[in-house]
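With one protein chain held back, the other chains of the complex are shown just where they sit.
Entry: chain A
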Amino acid sequence: MPSNALLQVTGLTAHYGPIQALHEIALEVNPGELVAMVGANGAGKTTLLHTLSNVHKATSGQVIFDGQEITRTAPHKIVQAGICHIPEGRQVFAPLSVEDNLLLGSFTQRKNKAWVAEETDRIYTLFPILKEKRRQAAGTLSGGQQQMLAMGRALLGRPKLLLLDEPSMGLAPLLVAEIFRVVRELNEKGVTILLVEQNAKAALGIADRGYVLETGRVVLSADADTLLADEAVQKAYLGH
């Protein structure tokens, strides 16, 4: 039966050498959704996103995006297909200027100059601090500013699906709230998002649906509200 999910993952496994980091992952993201994948330190969240972007090779399983199988597609072609990935720890191009980081974000869209200029303006409006510091080396920005830059860079890839890895990492609570507000806002404007987070409360707080990942396995999946109310989840992830 054909599914109309934007992203459909079945039986996805991945290894580091002999160690299996992902076990038969199955998940779906529908167009327009904001889906959260929550899990503790070392659960395999980053590995999952790396495997989806194919910067880490899957051992078996299938990733179907927008009706195309992309399990073994080269990483740059996955971006061309419309999956943009905001990696854990921001991973900005530290010696390059903020402006150049954004320019490189638009690498796959570089032929479409008018759109890139428009989108860059939109990002500067969304994050005015980036405009102010556009000539500064990205490595000199604070953690929160680097997160904004990483988000702007990914948006310039014109994502149909945004993969977002732990945006709250190492940020002060006020900034976390600000970043999550922006994530929610992007989703409301139509960007489909798969968000992985240790901060289950914040992530499920803005998500439509959620999955819980434990030692490389999806152990629960439900509406975000259901998960937030779930006793086991509260105990394990919400500190109740």
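Following the convention adopted for this analysis, a residue touches a chain if its C-beta (ideal position, glycine included) is under 8 Å from a C-beta of that chain, and two chains touch if they have at least 3 such contacts; residues count from 1.
By definition in this document, contacts and distances are computed from a predicted model.
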Listed names "Lipoprotein LipO", "2-oxoisovalerate dehydrogenase E1 component beta subunit", "2-iminoacetate synthase" or "Branched-chain amino acid ABC transporter permease", matching UniProt entry of the absent chain | "Branched-chain amino acid ABC transporter permease"
Touching the absent chain when the full complex is considered, from A:Q62, A:Q91 or A:Q198 = A:Q91
Option touching the unshown chain, where A:T13, A:N30 or A:T108 are the choices = A:T108
List the residues of chain A that touch the chain left out of this view.
-> 53, 55, 74-76, 79-80, 84-85, 87, 91-96, 100, 103-105, 107-108, 110, 137, 139-140, 153-154, 157
